[in-house]
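Shown here: the complex without one of its protein chains, the others still in place.
We just call them A, B and C in the order they show up, numbering each chain from 1.
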Amino acid sequence: MTDIKAQVDVLPGLDPRAPLLQINDLHVEFRTRDGVAKAVNGASFWLNPGETLAILGESGCGKSVTAQAIMGILESPPGHITRGEVRYRGVDLLKLREDERRRVRANKIAMIFQDALSALNPVYTVGFQLAELFRAHRGMSRGDAKNRAIELLDQVHIPGARSRVNDYPHQFSGGMRQRVMIAMALALDPEVLIADEPTTALDVTVQAQIMGLLAELQRQRNMGLILITHDMGVVADVADRISVMYAGRVVEEAPVYDIYAAPGHPYTRALLESIPRLDLKGQQLTAIRGLPPALTDIPQGCAFNPRCGYAKEPCRQDPAPPAYAIAPRRTARCHFFREVLGD
Amino acid sequence: MFRYIVRRLLQMILTFFGATFVVFALMFANQDDPIQALVGEKPISDTLRAELTERYHLDDGFLSQYWHYMSNLLTGDLGDSLTGREISEMLSSSWPVTVRLALMAIVIAAVIAIAAGVWSAIRRGGLFDNGTLMFTLLLLAMPVVVLAPVAQWIFGMELGWFPATASRNATFYALLLPAIVLACTVVATQLRVTRTSVVENLRADYVRTARAKGLAPRRVVWVHVLRNSLIPVITLIGVDLGVLMSGAIVTEDVFNIPGVGSKLAQGVRTEDGPLVVGFVSVLVIFFLVMNLVVDLLYAALDPRIRYE
Amino acid sequence: MLGKRPWKMAAATAAISLLVAGCAGSDSEDPALSANAVVISIAEPQHLLPTNATDSSSAQVLSSLFYPLVSFDAEKKPVEVAAEKISVAKGNKVWTIKIKPGFTFHNGEPVTAQNYIDAWNYGAYGPNAQSGGYFFDRIEGYADLNPIDPDKDGPEKAPKPTTNVLSGLKKVDDLTFTVTLSAPFASFKSVIAYSVFHPLPNAAFSSPGVIAKGFEEKLIGNGPFKMKGKWEHDDKIVVEKYSDFKGVVPKIDGVTWKIYGDQMAAYADLVSGNLDVQTTIPTDALANAPADLGERYLKSENSVFEFIGFPTFLEQYKSADVRKAISMAINRDEIASQVFLGSRTAAKSFVSPVVSGYREGSCGEACDYNPTKARDLYREAKGPAEIKITYNVDGGHKSWVDATCNQIRAALQVKCIGEQEPKFAVMQDKLQAKQDIGLIRLGWIMDYPLMENYLNPLYGTNGGSNYYGWSNTTFDSLVKQGSQAATPEQSIKKWQQAENILAEEMPVIPLRYGQNVFGHSERVANVEMDLFSKVNLYEIETIA
Partner (left out) sequence: MSDPTMLATVDERPRSLAGDAWSDLRRNKIFWASAVLVLVILLMALLPSLFTSADPTSCALANKHKGPTGAALFGFDSQGCDVFARTVYGAGDSIQVGLFSTLAAGLIGLLFGLAAGYYGGAIDAVLSRGIDIVLGIPLLLAAVILSARLSGPGDDGVTAVTVTLGLLTWTSAARVMRSSVVAAKGQDYVSAARMLGAGPGRLMFRHILPNAIAPFMVVLTLLLGANIAAEATLSYLGVGLKGDAMSWGLQISEARRQARVAAAPLVWPSAFLAATVLAFIMLGDAIRDAFDPKLR
């Protein structure tokens, strides 16, 4: 087997100067027996090498679906990408054939999942599952692949990697399992890593270790990292920029310090107000009232309007608010961003 | 693991006695007039009846007959059938062909069931899926009493692709048609169970991971999904192999294979207690070993299952 | 753990099992020994020792291994074969049998009178439990070898026999012996044609009166063929020409008796050319047989007689008119042609056409299909509102019983159902317990071609197969007079008188006569079957 990495590099239209990853107007819907659920409705964002972009939002806002659409692992049916582009170095991945697409996965763009126990195949050793990558993508021999697997386990700081390589996922602790997941994602030196809630299932101390590990590996390799989370606390420490998603749209995008300083969208503001902060000790936390809309039934106009304190008549009318450039490198989809920024 | 196997082997001994006891009791309950059953419709003289009754202890009570049988069995003597043949000899002559037939049938069935089951699980609701559903239904609706003679007629007699009958020393090729017929009797259930199990596993998170790893769909399904889906299938295959050993009466009749099934049926019909109990005893041992193998296979398939 | 690579394991297991399955099959596909041998189908014989072999499959095999004392000519008259001369003293009691000289058993032993006497004594001796033992019951001394159980099924056991030799058998010289009967019997010569009367070599006995272990597996006879190898149970019995045979030499060099558990399987082999002769083409195949076999589909008469019996303990059938009405409601010809597709013929007498003395239509109008008369007669005689015909389900009787019931239902306008019992033995038990099992289906195959062999066992008060308990003293005495008459012709007269009583009383409904329905491959010619459903091995030949 020839080196697949080389083949990926000669993808037609590949432009090394183009942005590492650029998502434009991505639409994803799920066609189910209960109707069409519009999971992603025009998400757009970009990612540069070495940068960490956090995608933030409540469950069901379309973050994970977006990530899966980028990876091309959307369950289809029922999931369908109806519109938009996913450009990697200028190449629209959505236009590639499935076999070309597959070579991009793990090689260029890799992903780690929330629940490492169920995300790892219970009946194979972690060594097998790691080595499999080298065997499938690099055509390595069994022995070489295994040695690489051990190296990887070492790199993610799993003690006794050489002996543990033959263990099964259920024999690892939660944190160790997530390290295995990370090792697996980084095996082929991808340029983009998508981490979908990588620490949600872990306890707090382990969370910090895993985030530290991710940051360390990202620095070493100059990867672009997309961190999908609903946890604003995690974001603040590691992210460069933040995209806030609501009902399948990116409602605000901004550098992390700007957002923390002054959110430009009422939803972002509400999210920030719902995190406990040491400096505001004693104050009551504000929960966001109401529930996110059902994806089969997204409100007209701004999808957030039924829950929004700023909402006025224009918010309830189509079209939805455009992405207002509210500052350099900053957009927000709110007709009243000035008022929000002002508060 | 070793202790587990030893324990299972000990259980086997108990089960073996249980099974012989149950079958012996059933045969005893079934006993009407084995001597008449033997000669058919011809009249029997009193002396002949008296002599045979004494020779085979037919007048004794149940426990005494059972005791008599078991004490012989423990010395390795399976006894004589009511037709005067040694049961050990009957066993050794009918056993090999049945084992070969059942193994062939189960391999054919399992290969088809797993391949088609996985394929239709992937293409759920597609043409292939609905096609196999219809086909398995057809097989189910066709009892083996129809299937076997029709297959023999079409493929053996009309087309001449296979020999019309087999025999005890039949070649692989001669056994192929009966094996396919037998496979048809079990393939439907195996296929549906494979399909269901694969469908469930296709939704598992590790499948998403495997796809994110850029693995070819073939590898995702056949390496990652299948092994996780096999436990119920293996279970069924184990049971089916047992059923094929003893329950192939019709197929063995149609293709003239003097195997375990037809000998057993003959024994039941002629109320030949020693014959039936002898054959069933060996069958039960076979089932027990089979189950042990299946249980060990569970552990081999799924490392989370451990036996202590 | 069992291993890290279950896939390879599974693949290997599959490969090995297929390999095992394939390799274990030794090659025995070609059962023919040489170009001039034939393959004939049989079922697994129950026994091969002549005195214990009473089923038709063993009779077939024995016909190749043994040379009978007597066989039958075209007129069904007994003629000497292995015997040189069989003569009887006046009074029909003492028979002298002289056998042909120069014959040897397959092991080289000369055949002597003593070989016959030893074999017959063994067969007649009760404790040997030989199923053909009853054939010797006409010979003097049989009772001493088979003491009667004083209380039948009671706790008391029959006493041990005092001797194990028949007092009626006397050796005269090496080639001659006499048989003394306990009562005169003019047709005894016909009886000894049966295979239980074959001789056994000295090698058969490990000690006097004890058959050597394994002898039955590798039988030694005095016939035109000897066994090649052992009896391969459930598979085949191969016989080849015995070069020192002094009798009529068959045209073929050998026979493979191929054993089938199911006759349909044999038929499949016949049609696809793996079998030369099938002696009984099963009813299920009859519809296709003319097309499949063409001129190789043959029929010949045999002794099978099928009928329905009326258990005498059932009050509702006490009236002979009821019995006749039911008989008249049955359209025998339609069933013979539609259900049996011409493989049987309608029976309108109480004995088979194959015996001398048979008269066509001796049953009279009671055996003619006449639904209107049947209904009138049935109403007059107040027949029961529901008729049940019980049959054993393992014999393939369902089709004709159902058809018969449909005819009865249509003609008599009563309910009629076919009641299944799993086995014949269960029917017998219920008869003995006098349960209401309705009409019962029965059949009979003769042991020797005499009217007496139908009349006595089926209708005689003590007849072995008179399961319905009919009894008529006049009838009994007429049969007995016939048996003891001076000449066969006089016997027949008496027996016909007895049959007339049956026609009046209608203890059973005659239904059908059987036929040999057989077929052969294109490899063989001159295939004939005799009255006893055996292939004539002296006539059959192979064609290139």
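The working rule: contacts are C-beta pairs under 8 Å (C-beta built on N, C-alpha and C of every residue); 3 or more make two chains touch, one makes a residue touch a chain.
Quantities reported herein were computed from a predicted structural model and do not represent experimental measurements.
Trainee: Touching the left-out chain: which of C:I252, C:A403 or C:V517?
Mentor: Spelled out, the listed residue whose C-beta touches the missing chain is C:A403.
Trainee: Would you write out the residues of subunit B that touch the absent chain, in ascending order?
Mentor: 11, 14-15, 18-19, 22-23, 26-27, 29-30, 133-134, 137-138, 140-146, 149-150, 153, 188-189, 192-193, 196-197, 200, 203, 231-232, 235-236, 238-240, 242-243, 246-247, 249-250, 264-265, 268-269, 276, 280, 283-284, 287-288, 291, 298, 302, 304-305
Trainee: Could you please point out the subunit C residues that touch the chain left off the display?
Mentor: Residues of subunit C in contact with the hidden chain: 283-284, 287-288, 331, 334-335, 338-339, 388, 393-394, 398-399, 402-403, 406-407, 409-410, 417-420, 422, 426, 435-437.
We take it that only the chains that are shown with their structure count from here on.
Trainee: Using C-alpha centres only, name the chain that sits farthest from subunit C.
Mentor: Using the mean of the C-alpha atoms as each chain's centre, the farthest one from subunit C is A.
Trainee: Approximately how many whole Å separate the CA-defined centres of subunit A and subunit B?
Mentor: Whole-Å distance between the two chain centres: 53.
Trainee: Could you work out how far the Cα centre of subunit B sits from that of subunit C, in whole Å?
Mentor: 36
Trainee: So the centre of each chain is just the mean of its C-alpha atoms; given that, what is the distance between subunit A and subunit C in Å?
Mentor: Computed from C-alpha means, the inter-chain centre distance equals 87 Å.
Trainee: Residues of subunit C that contact two or more other chains, please.
Mentor: Within subunit C, no residue contacts more than one other chain.
Trainee: Identify all positions of subunit A at which a residue touches two or more other chains, and write them in rising order.
Mentor: 125
Trainee: Give the list of subunit B residues in touch with subunit C in this complex.
Mentor: Per the stated touch rule, the residues are 32-33, 36-48, 50-52, 55, 83-85, 89-90, 93-94, 96, 99-101, 103-104, 107, 110-111, 149, 152-153, 156-157, 160, 163-165, 167-172, 174-175, 227, 252-256, 258, 262-263, 266, 269, 296-297, 299-301, 303.
Trainee: Going by the contact rule at the top, pick out the subunit B residues touching subunit A in the complex.
Mentor: Going by the criterion above, the answer is residues 204-206, 208-216, 219, 223-224, 227-228, 301-304.
Trainee: Residues of subunit C touching subunit B in their complex?
Mentor: My answer: residues 1-3, 6-7, 9, 14, 17-18, 20-29, 44, 46-47, 54-55, 126-131, 133-134, 146-149, 152, 157-158, 232-236, 259-262, 264-266, 268-269, 271-272, 274, 394, 422-426, 428-429, 442-443, 457, 464-465.
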